[in-house]
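Structure provided below as structure tokens; questions to follow.
Missing here: one protein chain of the complex. Every other protein chain is in place.
On to chain A.
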Amino acid sequence: MFKKTAIAALTAAALLPLSQAQAAEYVIDSDNQHAFIQFKISHLGYSYILGTFDDFTGQFTYDPQNLEAASVKINVDVTSLDTSHAERDKHILSGDFLEAQEYPEASFVSTGFEPTGEGQGKLTGDLTLHGVTQPITMQVEHIGGGEDPWGGYRQGFEGSTTLELADYDIDMSKFPPVMHELELYVVFEGVRQ
């Protein structure tokens, strides 16, 4: 009896570091678009412009037993910007703002995660936009996870942050101060590999 328990305990102890080292890899479900990157920016201080980046890919590692080791990487096709108005999209992508022909890709690579509560935390990382890389902090939340109806296993998260556009060399000086920053909201599901 004692011997059995001891072996089980030893085996568990031996496997523990292994399980920690093998945090599950997830790929963001871009194919079925269970993933959104949205932004919200003031229009003249009167209302908001809402937009999305439709095309992006990414992956993350997630281990509920070792949250500090969580990491995520996302690559965004900047030209997929959509604010439901073609001429405005063309203008935002032009040299006046995002210069998408020069900088067609934006990316986020996490550098750390700090849990702040049940299913919540602060994700830090490097955001590259308009050719400029800046460290940012995102408030993130674990929404849910588990088996999906099609034989896969998923985890879903959301996060948001506010960007000062001048930090990315995007000149908003011609516009009212309320338009100088934008809110970024990201929500996605990842499928375990």
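Keep in mind that, in the parts below, contacts are C-beta pairs under 8 Å (C-beta built on N, C-alpha and C of every residue); 3 or more make two chains touch, one makes a residue touch a chain; residues count from 1.
Convention: contacts and distances are computed from a predicted model.
Of "Cytochrome b561", "Branched-chain amino acid ABC transporter permease", "Sarcosine oxidase subunit alpha family protein" or "Hydrogenase maturation factor", only "Cytochrome b561" is the UniProt protein name of the chain excluded from the display.
Considering A:Ala35, A:Ile74, A:Ala100 or A:Val186, the position touching the chain not shown turns out to be A:Ala100 (whole complex). Considering A:Thr79, A:Ser107, A:Thr124 or A:Ser160, the position touching the chain not shown turns out to be A:Thr79 (whole complex). Along chain A, the points of touch with the absent chain fall at residues 79-80, 82-87, 89-90, 93-94, 100-101, 174-175.
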